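Sharing a structure below in structure tokens format, with a few things to ask.
The block that comes next holds subunit A.
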Amino acid sequence: MTKTTPFARTRGGILVAIIVGGVIAFEIRTVLGMLFGIDVPLTPYVIAVLVVLGVFAFLADIVGQLPERAKRGE
Partner candidate 1 sequence: MSTQSGTPTFVDRYPEEASVVRQAFLVSFVALGLGALFGIIQALHRTNILRVIDSADYYTVLTAHGVLLVIVFTIFFLVGLYQWAITRSLNRPAENITFTRAWLGLMSLGSVLTGGTILLGFFDDIAVSADVLFTFYAPLQAHPLFYTGLAVFLIGTWLAGVDWFRSYLAWRRDNPGERIPLQTFMVLTTMVMWYIATIGVAVSVLFFLLPWSLGLIDTVNPLLTRTLFWFFGHPVVYFWLLPAYLLWYTVLPKIAGGRLFSDPLARVVFVLFVLLSTPVGIHHQYLDPGIAEGFKFIAMTNTMFLLLPSLLTAFTVVASIEHGARQRGGTGLFGWLKALPWRDPAFTGMTLAGLMFAAGGFSGMINAGMNINYLVHNTLWVPGHFHLTVGTAVALTMMAGTYWLWPQLTNRPLFSRPIALAQVLIWFGGMGLMSNAMHVSGLFGIPRRTAEPQYEGFDFVTSFGSVSELNLQLAIGGSLLFVSTILFLGNLALSMGTPTRDGLGQTLPPALSGPTDSPAVLDNLRLWTVIALVLVVLAYALPLGSIVAKGGLFGPGGSPFPVMIEPLVDWTDPGAATQIVRDLLAVVP
Partner candidate 2 sequence: MHIHDYEKLWLALSLIMIVGFIATVTYGAVGAGIEMIDDSGDTVDPNALGDHPEFGDPGVEQVGPNEYDVHVIARQFVFQPDPIVVPANSTVTFYVTSADVTHGFEIVGTNANAMVIPGEVAELTVEVNEPNEYGIICHEYCGSGHHDMEGLLRVVPEDEYDGGDQ
């Protein structure tokens, strides 16, 4: 199903964005550790990343559905 959103057009696109964003976020922790010596504790960081990605996915999905919902008169 295609819908216009600020973030993504399709659910497939949202999914890809989440996975790519997740990997990039993970790599940032490595860069902080190797280049700057900052030890970011793993568990809190992973939970935080998952929360952020989940919120993004939720917003992209819901916000994307608003025009359609308006059209259907909800």
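One rule holds in what follows: contacts are C-beta pairs under 8 Å (C-beta built on N, C-alpha and C of every residue); 3 or more make two chains touch, one makes a residue touch a chain; residues count from 1.
Inclusion criterion for the candidates: all candidates are chains of the complex that A comes from, given by their letters.
All values derive from a computational prediction rather than experimental measurement.
Chemist: Candidates 1 or 2: which touches subunit A in this complex?
Modeler: 1
Chemist: Taking the touch rule as given, give the residues of subunit A at its contact with candidate 1 in the complex, in rising order.
Modeler: Interface residues on subunit A, with respect to candidate 1: 7-13, 15-16, 19-20, 22-23, 26-27, 30, 32-34, 37-40, 42.
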